[in-house]
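Structure record follows, encoded as structure tokens.
The complex appears here minus one protein chain, its other protein chains still in place.
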Amino acid sequence: MEAQFPMKQILNEDGVVVNSEFENEMTESLTKELYIKMLRARMFDRKGVNLQRQGRIGTYVPFEGQEAAQVGSSLVLKEGDWMFPTYRDHAATLTYGHSARNLFLYWKGYPIGCVPPEGKNIFPPAVPIASQLLHATGTAWAEKMKGTDRCSIVYFGDGATSEGDFHEGLNFASVFNAPVIFFNQNNGFAISVPMEKQMKTKTIAQKAVAYDIPGVRIDGNDIFVVYFETKKAMEHARSGNGPTLIEAVTYRYGAHTTADDPSKYRDQKEAKRRRETTDPLLRLERYMANQGYFDEAWKTQVEEEITKEIEQAVEDMEAFGPAEITDMFTHVFHTPTWSIQEQFDSFQSRMKEEV
Amino acid sequence: MEAQFPMKQILNEDGVVVNSEFENEMTESLTKELYIKMLRARMFDRKGVNLQRQGRIGTYVPFEGQEAAQVGSSLVLKEGDWMFPTYRDHAATLTYGHSARNLFLYWKGYPIGCVPPEGKNIFPPAVPIASQLLHATGTAWAEKMKGTDRCSIVYFGDGATSEGDFHEGLNFASVFNAPVIFFNQNNGFAISVPMEKQMKTKTIAQKAVAYDIPGVRIDGNDIFVVYFETKKAMEHARSGNGPTLIEAVTYRYGAHTTADDPSKYRDQKEAKRRRETTDPLLRLERYMANQGYFDEAWKTQVEEEITKEIEQAVEDMEAFGPAEITDMFTHVFHTPTWSIQEQFDSFQSRMKEEV
Amino acid sequence: MSTAVRIQKLTMVQAITDAMATMMREHDDVLVLGEDVGKNGGVFRATDGLQAEFGEQRVIDTPLAESGIIGTSIGLAMNGFRPIAEMQFLGFIYPAFNQIMTHASRIRSRTLGHFTVPMVIRAPFGAGVRAPEIHSDSVEALFTHMPGIKVVVPSNAYDAKGLLIASIEDPDPVLFLEPMRCYRSHKLEVPEEKYKVEIGKGARLQEGEDISLIAWGAMMDVVKKAAKEIEEAEGITCDVLDLLTLYPLDRNLITESVQKTGRAVIVHEAPGTGGVGNDVVSLINDTSFLHLRAPIKRVTGHDTPVPMFAIEDHYLPDAERVKQAITDTVRF
Partner (left out) sequence: MSTAVRIQKLTMVQAITDAMATMMREHDDVLVLGEDVGKNGGVFRATDGLQAEFGEQRVIDTPLAESGIIGTSIGLAMNGFRPIAEMQFLGFIYPAFNQIMTHASRIRSRTLGHFTVPMVIRAPFGAGVRAPEIHSDSVEALFTHMPGIKVVVPSNAYDAKGLLIASIEDPDPVLFLEPMRCYRSHKLEVPEEKYKVEIGKGARLQEGEDISLIAWGAMMDVVKKAAKEIEEAEGITCDVLDLLTLYPLDRNLITESVQKTGRAVIVHEAPGTGGVGNDVVSLINDTSFLHLRAPIKRVTGHDTPVPMFAIEDHYLPDAERVKQAITDTVRF
């Protein structure tokens, strides 16, 4: 089956174009945008890890190494499309317009961290693995019934493919021809469990056969192939042709979360090796250099701007003040039931006493 | 994909051998055994429907039309193998040695109806659809760990393929290389829902691709192809090569259960047509006639023996007396908890008062 | 101003169909989906005729997958629709437990109201109709313990229509439980118009002075029979309450009744341990301790699975057990 689902690439590791299908669209401005968004994501991620180390936020889930997969796929969304991320997909949510402040607040354990900017259909990270695939199918199906050309994109990992909801999500989407992109980031591990223990198949893309929908396997560290293949799948979906399963093969350099120690279950030398070879940013830099428009000064300037933006987000996070405790009570139902109201009241009178 | 998973046949509708792979093994004695077991199953089934009509048992689930699939597949099991049927698989359980009396008692709502004969590893019908696939995987995996060559067979319908447990069952079996046969009876309907609304794929066999295991599509009304393909899959499993998904394409002539009215959702003329063309017993009769050893007198004699056996089972069912009420309390735990014991005691004292 | 209210005599299952049809006529965003709800009209005929009237786009046969039904309904509900998802039996809701527990019931609170899930989950439930195993489970307590979802249980046609309409209009998820034993046991006068029975309000079916009988769903018939017989036999009069909503409980109704009678018997089918009856005991303990003249009695199913149907009658509370509890309590 590997032969039937070969890993598509546009750029090889050296940043050389090995597939010219989209060469016309690989403009300097698009390339730079992709690069900037990846750099921004990486810098956000490193900041997240740092904030955790400094105790300014709680456990954080890093994604370094997966920037191309997330940025390339989310950049093709249009206004009104629906995004269903996991806990590891801040590069995607950030690129699609989530608030960096709120993302940091999420990892600080603030309820507001789950709230996307007004008008942005970004779901909070689905904590139970694979459960979000069904929501993406449902919202996409709703768009289809409304007659719009909006679609949903849902992110999930290699581990998530083992859950029943993965199967039910793909089956419902295929039966109802829902415009949804099932975007799998196959980073080779579900916490400590390698792909070989998760499934016998060598590819995830081939699972599309079980639903008679297109399955595409791509190099998830090649931002061009991610961008153009996701775009193709979205156009396919928007024109009423239903869902696509995309397997983006990638790797996380770091720990599963800041509470995890990857050296327990894998050789971290591999991460080092990949940073030097298959890294998505490095690869695009090489391509840009080959094209003659990579420029260290430009990069430095971009970095400065991003640094400013992220520092501002951190400042905003910290200026937010204490988390709103009453959020616990006020949004369980549209109108609190008597038992919640009573608990809320007695909470408030305790608070008053404490003052 | 249909082309990649063609429906295998040995006998065509006219009872003519169209595939000679197993011709050597298609002996008269095997043929007659298969025929007798199918006839027995069919007569059992008709008795079940009648008993329900007469109010002597409760709702019954008929399987007429699916005899070849169930008899052919269960006849290849060996002593000690594990069988996980649905509510529709009495032909399989009966063939594998379940007690006809207990099967009738099951539909009479008697707890004893769930109990297989001593030494027979037959699970009671798994009521929640697809949940039994995991048990079959677990028991098979256990056999593998013990180092035996026993395997599990699990029955499920086309509708069952939509449940998450279908997916998890096949994935676990493939990852752990468990000796289990996933025997799907695709009878085209899940109650009223036709296969086209259940899935987009035209075959169920192709879902095996998602687990990198063999998927085989067979004519489920052709007892020879069922028998030999299941046997092959079992030998594959017993020799340590893991699970197989078999899709046996068949049809139920009657209602989903005796409480169902199929004319609500499909044209019953189709059932009539199939009785005359693709019927598993008729087909084997034609083959036997072609071979020169089908004989009405022999059939009558066989029928008489089966009638006797089934009448005996009915008699035994009715001689069983009232269901044992105390079963409700005594087997929840090995040793009843105090709350169950207390409820049991007060039940018993109420019973005494009533006397 | 008043127009004559047109009345029809309906069974409970007909009233449920009628409630859905009423709401679907009024609101394009109301959908029905589940297994066999389309052409077949549901295994109990609860959706009979709906697909013929509203089409395959609005009355949808889904694949056989409960998590899929609830999970996609959540997506539909978040994106402008009001799905009514049918679980063929409450005993088959378990595969959807994760979707209900971690999503349907939490999305509003997780997103501080940014996304909401206005959906109804309908499910036939309860023993006593000679259904096979698992089909007869009575697990309302699993859902009353789940923050973010309401749980309602009508016991007759009138309440069923009004409560289902209120559930569909509710901005939050509602689990609408349908006691199978009540589906066709009585016909009642039901207005053809739209009307609502408020979620969170129980009903006093009968006034009495000596003891409060508290129950819901299929147990109402059992309780009413016991109340009648005990009054005839012993002159004990019962205040009979049909709770109708199990979360949030009608605290005022229960409190007022128990403070009047000083005694209570609670009746439910589910196992006693972990049953909603315990919540009612706690509520009475919290509100009416000094009014109690005897311990509260619970008459419940056993701490056992509902057994095979040949013996299920011995699992279910019956009028005899209820009467015994009443006399024990009154004579305490």
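Each chain gets a letter, A, B and C, in the order it is written, and its residues are counted from 1.
Basically, a contact is a pair of C-beta atoms (placed from the backbone, for glycine too) under 8 Å apart; a residue touches a chain by one contact, two chains touch by 3 or more.
As the structure is a computational prediction, the values presented were derived from the model and not from experiment.
*Asks:* If I'm reading the header right, one chain is hidden. Which shown chains does it touch across the whole complex?
*Replies:* If we consider the entire complex, the absent chain touches A, B, C.
*Asks:* Considering the whole complex, which of B:31, B:70 or B:139 touches the chain not shown?
*Replies:* Final answer for the missing-chain contact: B:139.
*Asks:* Have a look at A:16, A:127 or A:289 and name the one touching the chain we're not showing.
*Replies:* A:127
*Asks:* Given the contact definition stated above, which residue among B:52, B:70, B:86 or B:171 touches the chain not shown here?
*Replies:* Checking each option in B:52, B:70, B:86 or B:171, the one touching the absent chain turns out to be B:171.
*Asks:* Return the single residue from A:163, A:222, A:247 or A:279 that touches the missing chain.
*Replies:* A:163
*Asks:* For the chain that got dropped from the picture, name the residues of chain C it touches.
*Replies:* Touching the chain left out of view, chain C contributes residues 67, 91, 94-95, 97-98, 101-102, 105-106, 109-110, 133-134, 139, 141-142, 144-148, 247, 270-279, 281-282, 285-286, 289, 292, 294-296, 298, 302-305, 307.
*Asks:* For review purposes, identify every residue of chain A that touches the missing chain, sorted by number.
*Replies:* On the chain A side, contact with the omitted chain comes from 58-59, 87, 106, 108-111, 113-114, 127-129, 159-160, 162-165, 190-193, 197-199, 259-260, 264-265, 322-325, 327-329, 332, 337, 339-340, 343-344, 347, 350.
*Asks:* When the complex is taken as a whole, what residues of chain B touch the one chain not shown?
*Replies:* Counting over the whole complex, chain B touches the hidden chain at residues 82, 111-112, 114-116, 123-124, 126-128, 131, 133-143, 145-146, 152, 164-165, 168-169, 171-172, 175-176, 327-328, 331-334, 337-339.
By our rule, only the chains that are shown with their structure count from here on.
*Asks:* Round to the nearest whole Å and give the separation of the Cα centres of chain A and chain C.
*Replies:* Roughly 41 Å separates the two chain centres.
*Asks:* When the centre of a chain is set as the mean of its C-alpha atoms, what distance in Å lies between chain A and chain B?
*Replies:* Each chain reduced to its C-alpha mean, chain A and chain B end up 45 Å apart.
*Asks:* Just give me the whole-number Å value for how far the CA centre of chain B lies from that of chain C.
*Replies:* Roughly 36 Å separates the two chain centres.
*Asks:* Give the residues of chain A touching no fewer than two other chains, as numbers and ranges.
*Replies:* Within chain A, the residues that touch at least two other chains are 164-165, 168, 171, 175.
*Asks:* In chain C, which residues are in touch with two or more of the other chains?
*Replies:* If we look for residues of chain C contacting two or more partner chains, we find 62-63, 65, 67-68, 95.
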